[in-house]
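With one protein chain removed, the remaining protein chains of the complex are shown where they sit.
And now, chain A:
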Amino acid sequence: MATRRSALSALASAAVLAAPLALAGCTAGSTAMVGTGPSTLAVGLTAEPQNFDFTTTDGAAIPQALLYNVYETLVKVDSDGEIVGGLAESWDVSNDRTVYDFQLREATFSNGEPFTASDVKFSIERVQQDWTISLKSGMDVVDRVEVVDDRHARVVLSRPSNSWLRAMTTRIGAMFDPAGVADLANDPVGTGPYDVESRRRGDSIVLTRNPEYSNPESPRPAPGYRTVVLKYYADATALNNALLSGGIDVISGVTAPDSLPQFEADNRFRVLQGTTNGEVVLAFNNRRAPLDDVRVRKALTYAIDRKALLEAAWGGRGELIGSMVPPTDPWFEDLSGEYPYDPDRARSLLREAGHESLRLDLRIANLPYAVSSAQVIASHLKKVGVTVDIEPLDFPAVWLQQVFTDADYDMSIVQHVEPQDITTFGDPDFYWGYDSDRVQRLLTEADTAPPREYIADMREVARTLSDDAAANWLFLFPNIVVAKNEVRGLQANQVSESFDLTGLRRQGTS
C-alpha cells in the first residue's frame, strides 16, 4: 500500500512541477535581447521606470532614462548648470522678456516625422492640457505659441519669468510628435540619439541608436555606443557586484558609499564624484508646536553636527549646503557655516523657548541615507535633551500619505531631487508648513525681475530660509559614478533630470 501511495504522490508532484515548467519555456523568451560587445554599453541604475509616460507618472526614474536620450528639449543644462541649446540652435528674448524666439535645428522623430515649429506648439500646449504631473505648472506662464515658420517658433509669456526657460530644460520641455503620443506609456517617440528597442520589466531597458538622429539633413555626431542597456538593480550590493563581476560597465549613482574604497583601490575602475540637485533635508513641521517656534528650530539646527553626520551617515561623501540651493544653481551662496555645531547654544535656546526636555517624532523615508542620518540625529539631539522617536515609513507610498499629504509629523528626512525646488517654500500648503510673506513675495518678484535682480532675490530667499531655520539642510547628496576605465565622456555633476548618454563613448573611438 505504502509503495503505491508514494508512487501516486510522486506522480502528482511531478505533474504539478512539470506543467508550469513547460509553460515557462514558452513564455520566458518573449523579449528580444542584445548581446554584449564593444558597441554596447550596460549601465546599472537603481530606480526602474514603471512606464515610459512622464506626462502622467511622476518620479525621477522615467526622465532619468528618457530625457535627452530619447526625448530632446529646446534647451538643456550642461554639467555646470548653464542653459545651452538643444533642439533650439539659438533663441532671442524680447526687451520686456515675455517673447522668446527659438530658431530650430533640423531633426527627425524616430517615427520618421520631421521636427518643426508646429511640434513645439503641440508639445507646449499638450503640457497645459493633457499632462497631470504637478510639474506641468511650470508651463502656466505661457500665454501662446506661434508658428512663425517651420524653423522658427515664438513663445509668448503672460509675464516675464526667469524660471520658465530653466523649466524648459526639464521633462516639461520635451518635444513630442502629434503622431507619436498614442501610447506614451509603452512606445515613446522622440528626436533623441536613442530609441527604446525593448524592455524586460524588473530587469532592463534596451536603447538602440535612432537612425534618424544623425542623417545628411541634420548632421550631428552620432552617439558613441550603438546599443545601451539600462539595467535596474533595486539592491545596492547587487548593483556593485554587477560591476565587479563584469555584468555592467557603469554604475550611474552609487547608493552605498561604504563600497567605494573597493572601487577606488581597483585600477579597472574610475570613480567620479560630483554634485546633484538632491538636498537631504531634515524637515521641520513649521505649523506644529513646538516647531512653529523659530527658537526651537534654531536649537535643533545648532544641536546637530552636520559634518559628523555626513561622515557617519554617508562616508563623508557629499557637501554641506545650509539652504535649499545646490552649488550648480546660479544663486548659490555657501551658508553651511550659519549654524555651527553648538550644543550649549541649542540648550539655552530651548530653555528660552520654555522646553527643558522635548519628545519629537522623526518620520523618515525608509531609505539608507535617511535611516543612517536619523540615527546620528537622534544621538545628537539627545545631548540637548530632545528625545527622538524614529519611525521609518515605506517610501514612497506611506511617506507620501502620512508626511507629505497629511503633514502628520514633527520632523522628517527625505531627499528633494527636483531642480530649483527652493520654490516649494513659497507654498504655505507644502508639507513644510512654512508660511512666510517675505519669502512668498521675494519668489514672485524674483521670477518677473530682470536677470540680475532675479539672482539677488533668490539669494535673499535662500538666506531668509536659513535665518528662519525653516528646515535643516543636512547635506547635498553626492553624485558618484563608477565606471570601467574605457568608458569616456561621463559627467561628475548630475544637474539635469537625465542620465545623459549622448556624450558617452568607448576609449579609443571618436
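Just a few scattered comments:
Operating definition for what follows: a contact is a pair of C-beta atoms (placed from the backbone, for glycine too) under 8 Å apart; a residue touches a chain by one contact, two chains touch by 3 or more; residues count from 1.
We adopt the following convention: contacts and distances are computed from a predicted model.
The subunit not displayed here is recorded in UniProt as "Peptide/nickel transport system permease protein", chosen from "Carbamoyl phosphate synthase large chain", "Response regulator receiver domain-containing protein", "Peptide/nickel transport system permease protein" or "Small RNA 2'-O-methyltransferase". When the full complex is taken into account, the listed residue touching the unshown chain is A:203, out of A:150, A:203 or A:361.
Screening A:181, A:242 or A:256 for touch with the missing chain picks out A:242. The chain that is not drawn here is touched, among residues A:114, A:330, A:368 or A:396, by A:396. Remark: the omitted chain is touched by one listed residue; of A:94, A:111, A:186 or A:485 this is A:186. One chain of the complex is left out; on chain A, the residues touching it are 1-13, 15-17, 20-21, 23-33, 48, 50-51, 53, 56-59, 132-135, 185-186, 200-204, 231-235, 237-238, 241-242, 244-247, 394, 396-398, 400-402, 404-405, 416, 418, 424.
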